[in-house]
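To start, the structure itself, in structure tokens.
Every protein chain of the complex appears in place save one, which is left out.
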Amino acid sequence: MSATDTPVPRLPELEVDRRAWRHLADAAVGVELDTGDMILNLGPQHPATHGTLRLVVRLDGERVLAADPVIGYMHRGYEKLTEVRSYPQITTLINRIDWLSSFANEVPFIHGAEKLMSIEAPPRAQYIRTILTELSRIATFVLFLGEMGLQVGALTPAFWGFRDREHVLNLIEAATGGRFHPNFNRIGGILDDLPWGWINETRNVMKIVIDSCDVFEDILAGNEIFEARTRSIGIIPGALGAAYGVSGSNLRASGVDWDLRRDGKPYLAYPEIDFKVWTHPDGDSWSRYWVRLQETRESALMVLQLLDQLPSGPIMAKVPRIIKVPEGEIWVETENPLGQMGYYIVSKGATGPFRVKIRSASFSNVSILPWLLRGVYVPDVITILASLYFILGDIDR
Amino acid sequence: MSHVLAVDAGWGVTLGIKTVVVLGLIPAGALILGYTFLLKMMSHMQSRLGPMEAGPHGVLQLVADGVKFLQKEDIMPAESDRHVFAIAPAVIVMSTFLIFIVIPAGPKLVVKNLDVGVFYALAVSSLSVIGVLMAGWSSANKFALLGALRAAAQLIAYELPLLLAVVGVVAQAGTMNLQGIVGAQANGSIFGWSGIGNPFILTQFVGFGLFLVASQAELTQTPFDMPVAESELVAGYMVEYTGFRFLFFFIGEFGTAFAFAALAATLFLGGWAIPGVTNTGLMEVLGPLVLFAKLMIVAFLMFWVRFTYPRLREDQLQALAWKVLIPIGLANILVTGIFKVAF
Partner (left out) sequence: MRKPKLPGLIGGLGITFKTMLKGAVTVQYPHEREDPAPRARGVIALKEENCTVCMLCARQCPDWCIYIEGHKEKRPPRREGGRERTVSVLDRFDIDYALCMYCGICVEVCPFDALHWSPEYEYSEFRIAPLLHDKVKLGEWEATVPETEPLELGAEVKGKK
């Protein structure tokens, strides 16, 4: 792979009379035909782009000369919408940014609002938030572990991913009421305490999750064909990745030992539990898969640990009836399943924020694509897209 | 065939019956394989049930799908080369049809007992490349074109290991006639013990493995399904096809799988014969059943692999064919030849 840092030039406009192509085949034998680059549109409707990412790829045969991601097909204008909603209403909206781990999206926003109001949620609420954040991380990653197989051609693990994620989603539903969009965080705490029997059920499910990690390790990570497809494909050098703003597991797979749960400003109950931050030195697609696999296991262990330490007490701090956030600005960032997620909240003292800037992980993660995709083959494009693991809602917001 | 019916029919009637039987075999085989493996085995491997509503356990699901395909509008892309686009699916089914002609299912139960049966079967099976190229080129779609070129490169690369795998069998049997190969296995013996004859899978296990791998590539099944790669090229060369033309592709795909499984069962597992049973009349009835049972075992292996593995990349596939499979195939022929001469 040619690893130069020069920016990829924009693709030239294609000005070809499409009718003219039909006669190319009639060209006389023996005449040297011009070979040209082929411009291939991967997406916006393409099974490998997780929705509506469009990649304009210039191909020479099957080799990618340049790739140009086009985003915005799913832009829903959340930053603007937040300006005309109140704080409780915004939580239901930002659920939908990264729809696979919606609970984790709520946490930084609520956290920022709480900080502006100088409220702190009681410890039990913090623990339950942490547990649910880790559960949504597991739900996201278990799906990834299967779906990565689908993208490299193994159909079966994808269904297992859905099967095993179902247990975790059932847990989230039993606790919050929503499978995908919990909307469970409130300023000052959480909506409701856990239902009876939930803790035991969670312990059982964590065992299932750990078992399923073993299965994925055997059927994909240890599979020779899978390794041939992903090893040394799409290598992100650690420093370059950090410069592009790549974060989360993608960066840790490049050997950068950086996890906001441990290294950022302390939030939730993370400072009180032990966990290992997994890294891999290679930075290729396989190591991204491997790191997520380990993190799924680690998250399951973290949930078990959190359940053991779960304190009793209230779940809601004293909060005024009508929530008005005092004037101020704050930047909060957390380690979400897809990477670093942050909100910059500007409040002018109203019931809703004045301006919110959303820093979503996938947007920065795909920004490295033009650099990463140069010189690879078309099948590798799909492997790299799958291993970067982005959610379109998280890119376009 | 005419002997079975005990009617001394004219050649025209015989030909008609044979054509109808073989034409019926292709969709029937496709239905059986499609239902057993694609719908049910794959579903259970993926912890689900698969279709359950159409008929008991969904047996009629593929029939229902077929009817649905027939109702669909026949769409041709505006830029497509219409005639080529229309013929391509038929070319693919034609190649399947031609393989069935030489596969014996009983002592007399064969459409045409060619002396060069093996050679002929492998030759016509590669005709499907032409259909694939026609489909890919005429669709006027870049994905289809990529898929077709991949298919062409892949099918050509894997013809060779397929052929080399069979050469061992041919050398051991001493004939290219498929009936002769079945006979050689039924009448053979393992160190003087002839209880199960001598199915060539015992001596030609390398060849059998090669044959399975290469036929997997011929059938464009995972791990070699780059031409139709769902997640890359959407559906490769058949991306623009709808309705009954797509149905043709489907029937062609599974019909060819059926034919290849039958071919592998004939070449390596002893075909229709039961060693020791020499009653011709009985074998005319039992033979197809025996062949079908063996064929399902081979098909199970092929689909098991298909539903378990990820797919390779195009260049890795070529490397595997030229650098691994072909040398193994050549070595296998060499060893077979030495043994043949020595014993």
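Each chain gets a letter, A and B, in the order it is written, and its residues are counted from 1.
Here is the rule we go by: a contact is a pair of C-beta atoms (placed from the backbone, for glycine too) under 8 Å apart; a residue touches a chain by one contact, two chains touch by 3 or more.
A quick note: this is a predicted structure, and the numbers were derived from the prediction, not measured.
Engineer: Among A:225, A:301 or A:391, which residue is in touch with the absent chain?
Structural biologist: Considering the complete complex, A:225 is the one touching the chain left out.
Engineer: Tell me which of B:48, B:68, B:323 or B:340 is the one touching the absent chain.
Structural biologist: Only one of B:48, B:68, B:323 or B:340 touches the chain omitted from view, namely B:48.
Engineer: For the chain not shown, which residue from A:198, A:258 or A:354 touches it across the whole complex?
Structural biologist: A:198
Engineer: Can you say which of A:44, A:61 or A:178 touches the chain missing from this structure?
Structural biologist: Touches the omitted chain: A:178.
Engineer: Of the residues A:237, A:314 or A:349, I need the one that contacts the missing chain.
Structural biologist: A:314
Engineer: Applying the definition given at the start, please give the residues of chain B touching the unseen chain.
Structural biologist: The missing chain touches chain B at positions 41, 43-49, 52, 304-305, 307-309.
Engineer: Which parts of chain A face the unshown chain closely enough to count as touching?
Structural biologist: Residues 85-86, 88-89, 91-93, 95, 124, 156, 160, 163, 166, 170, 173-179, 181, 183, 191-199, 214-215, 217-219, 222-227, 310-315 of chain A touch the chain absent from view.
Simple rule for what comes next: only the chains that are shown with their structure count from here on.
Engineer: Between chain A and chain B, what's the gap in Å when you average each chain's C-alpha atoms?
Structural biologist: 43
Engineer: What part of chain A is in contact with chain B in the complex they form?
Structural biologist: Answer in residue numbers: 18, 21-22, 38, 40, 46-48, 62, 149-156, 159-160, 163, 219-220, 223, 225-226, 228-229, 377-382, 386.
Engineer: Chain A touches which residues of chain B in the complex?
Structural biologist: Of all residues in chain B, those touching chain A are 42, 45-48, 79, 81, 140, 142-143, 146, 222-223, 225-226, 229-234, 307-316.
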